[in-house]
Structure formats: C-alpha cells, structure tokens
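Every protein chain except one is present and positioned as in the full complex.
Moving on to subunit A:
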Amino acid sequence: MMMKPMMMDQDIKLHSGTRIYGKWHKKNYQIIRHLGSGAQGTVYLAHSNQGEVAIKFGKDPSSLISEVNILKRFVALQGDPLGPYLYDVDDWVTNKGTINFYVMECIKGVTLDDSIRHKGFEWTCVFILQLLKDLSRLHELGFVFGDLKPENLMITESNYRIRCLDFGGTTQIGRSIKEYTEFFDRGYWGMGIRKAEPSYDLFAVMMIFIYAAEKRRFNKTEHPRDELIKKIKTNPKLKPFEKILLKALGGQFHHANDMRQAFLYKMNETNRIDSRITRRRTASSPSKKRYQKKKSVSGWIGASVWAVVIITLYVMYTVLYVM
C-alpha cells in the first residue's frame, strides 16, 4: 500500500503510432504526436473514433482524478465551454504498469504564452477580458481555478478565444489551493495565504498581465510587494491600468466581473496609449524602417496618426466582436 515514494519527474514518452487501449471502456486510440507536458502529466494528440482528440496521461495513478471530477461537472454546463470537453477516462495497461489517462477535446491553437511572445499587448488585453468572464462563471460554480498561468491557457486558432486547460489546481472555494506556480501565486509574493477564493485567481490574472508586459518571469527579492508595485508604476504598458492592477494585487477585487468591468472601462479610455505602444513596436521591425526612411517627416506623422486610428478601431472591433 503506499510504500513506494512517489517519483515526481518522470515524463511519459510515446512514439507516434502507439496504440492505446482502455482497460475499462475498451476504446482504442492511436498516438499522433506530443502536444505538451506539465507537472502532472503529458498530453498527446491521438486518433479516435470521434476524430482527433487530446489524451492526457497521468504521472502517478491518481494525479488526474481530481481534474477529471471537475471536467465532468462542466459537461452538463450551458453556454460556452469552461474547459475542454471530456470524452473518456480509463486505464492503459502496459508491461511497465498501468497508466491513468483521460481523453478530451483537442484545442487547436497556441498557448497564451506563445501568443504573448508573438502578438501585441492589445491582444493580451482582449484575452484577459475573456478570461475574466470565464473565471466569473467558474467562481459562481464554487471553484477557484488555482494554477492560472499562460501555459494553462490556450487561444483557439479558429476564433481567437481563450480556453482554460489543466484543472489540476481547481479547488473548491474555502479550501487550500491544490496546485500553483510560484510566479503567479500570491503566497510567493507575500500577498496572502493559499486559500481558494476568487481574489486568489484575480491576483494570478494580474501577474499574467505583468508577465505579458515584461515578457519574462523574475524572482522576488527582499521586498516582493514593492517590487511588483514598482513594475506596475514604471512599465508604460502597465501604467494605464495601475489602479486596477494595484487593487488586484491587494486582493481587493472579490468578483472577477468587477475586475473585468474595470478593465473594459479603462481599455476604452486608453486604447490610444496601447496602440501607440503597438505602433512603436511594429515601427521598429526592419521592413517598416526601410519604408519610413523614404518618407518625409510630416508624411510619417500623417501615416502614424492613421495607424493609430486604424488600430484603435481594430481593438474596439476585437473587444466587441471576439468576446
């Protein structure tokens, strides 16, 4: 019983073509390729009778059970899905032992982490608004997401919608957070205990925002709180949202929807600033530079004003349409 110490870092490696057979439900799957790995499991793209699916294999026999319990609750939910659709839960008996797995909808797209690295900050703003909407629904169901971070969020390629993955950290409100990642955890930054309450997730949302602006994770130093405040006040991308971010930092938002409204309001007010940053970023790309050199100064200003107007319209369009 429980005599073996658990090993926490083995990754499950499967070759493309490997056949997976479920012990209980007797369904067949065939591995196509690796999709991603995390602390709890490894996810593969696979063929099934229903078409392409994502299969998550657990690193230890029961690591996936609690997230499966959460995904099951979502199956019955109305409206936009809160997580990937759950198809099957089973065990795969191999000659090296039994591996627990579950089969879910494959979400086609990139992680928020990739999106942050390759797309403008205005996109992150839109995704955060979408995320806050989903979190608000999750909180209403009585759960806190817990391990909120860019790797656990995906952006669908079909309609630019954020989707939560990995409900391994999802915890009933009032209990202690099951799983977290230091950089996004308020406990790590000395900003509160790890109790599941909406403000715990909202702190992580704020950290995702900081991460998106800084494009890197940094370690805490002597005064973690002051450090975050300084980042918020000095980074030009964060500055316009200072009030909201500081409020989330202090755990003063108790509803995701309040934070969303505050962002929505601020974004309408400040998207010019956002756009200017976007323009500066694109302006430094080599192809644009060559183009700019040929233009006169006044012509350049005219063009950039147009760019601001167009980008502003674009942001408004995405805010209104995509959400």
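One rule holds for everything that comes next: a residue touches a chain if its C-beta (ideal position, glycine included) is under 8 Å from a C-beta of that chain, and two chains touch if they have at least 3 such contacts; residues count from 1.
Operating definition for what follows: contacts and distances are computed from a predicted model.
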UniProt protein name of the chain not shown, from "Acetoin utilization protein AcuC", "Quaternary amine transport ATP-binding protein", "VWA domain-containing protein" or "Ring-1,2-phenylacetyl-CoA epoxidase subunit PaaA": "VWA domain-containing protein"
Which of A:S62, A:N95 or A:N159 contacts the chain that the document leaves out: A:S62
Contact with the hidden chain (one of A:K13, A:R33, A:R175 or A:K215): A:R175
Residue numbers in subunit A that touch the chain omitted from display: 1-6, 8, 24, 61-62, 65-66, 68-69, 72, 89-91, 98, 100, 174-177, 182, 187-188, 193-195
